[in-house]
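See below for the structure under consideration.
Shown here: the complex without one of its protein chains, the others still in place.
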């Protein structure tokens, strides 16, 4: 399946774009996506933390990504 | 000596005036003034607390009142 | 604007905030004490505040000195109103700026708590059927 991935803050700078489209295998879980992204963009591994949100909610590692989900890369937040 | 005594809040209502002039014996201490006032105005004894300030500062019981001092009756404060 | 005030005029909160803004500050905490329309379920018609003004200012000055000794704050403003106030009116504003929010929150909290214990200001609650000097009796 093809899926749109949003990226913010330093994650956006690391992946080079605020929005990328990735071809993911069906049934992919959040932890595996995270591992794949860290392999493709090793700088993600240097961050203090790096979360994945699915449909605007912090996702658990075993969450399965479904077609049409909004996936976002969330580097350490620093609002306020 | 004669001395001016300020009274605020409920103490003002109890003594009946924001400013009274009292004739005090020389060398009178704050604790004795407090006792005298409580005898003259028994309602002062019913207050949660009742302090004397001398020259704008909370006075210790053994502070001696000097001629020219500004003495004030301070019932429980409730600002804010 | 002066750091400390006991005033019959309405307090302008924004002016208190502007007075503590500093380029080195990252956090400002502001406490605003307002007049409630009821006490223990009983409708309050108005509050009447009075102050022993000269002593109130010196006690406020003492609070500011304590705050500056205890926390790394940049600026602090405390304005308290006197006279007749109605529900929703602002009775007191305390604004504190600091580099970090910890100091701002703790200093502001200390300032209002201490003000309520030590500063010679009194309020009378006026109800439909009588009036009460707040905290006067056990």
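Think of it as A, B and C in the order they're written, each chain with its own count starting at 1.
Keep in mind that, in the parts below, contacts are C-beta pairs under 8 Å (C-beta built on N, C-alpha and C of every residue); 3 or more make two chains touch, one makes a residue touch a chain.
Keep in mind that this is a model prediction, so the values were computed, not measured.
Remark: the absent chain touches shown chains A, C in the intact complex. Interface residues of chain A facing the missing partner chain: 6, 8-10, 13, 46-48, 53, 56-58, 72, 74-80. Seen from chain C, the chain kept out of the figure touches residues 13-14, 17, 21-38, 87-88, 97, 99, 101, 104-105, 108-109, 112.
Methods note: only the chains that are shown with their structure count from here on.
Remark: chain B and chain C have CA centroids separated by 25 Å (rounded to whole angstrom). Separation between the centroids of chain A and chain C, computed from CA atoms only, is 48 Å.
For chain C, the set of residues touching two or more other chains is empty.
Across the assembly, chain B contributes no residue that touches 2 or more other chains.
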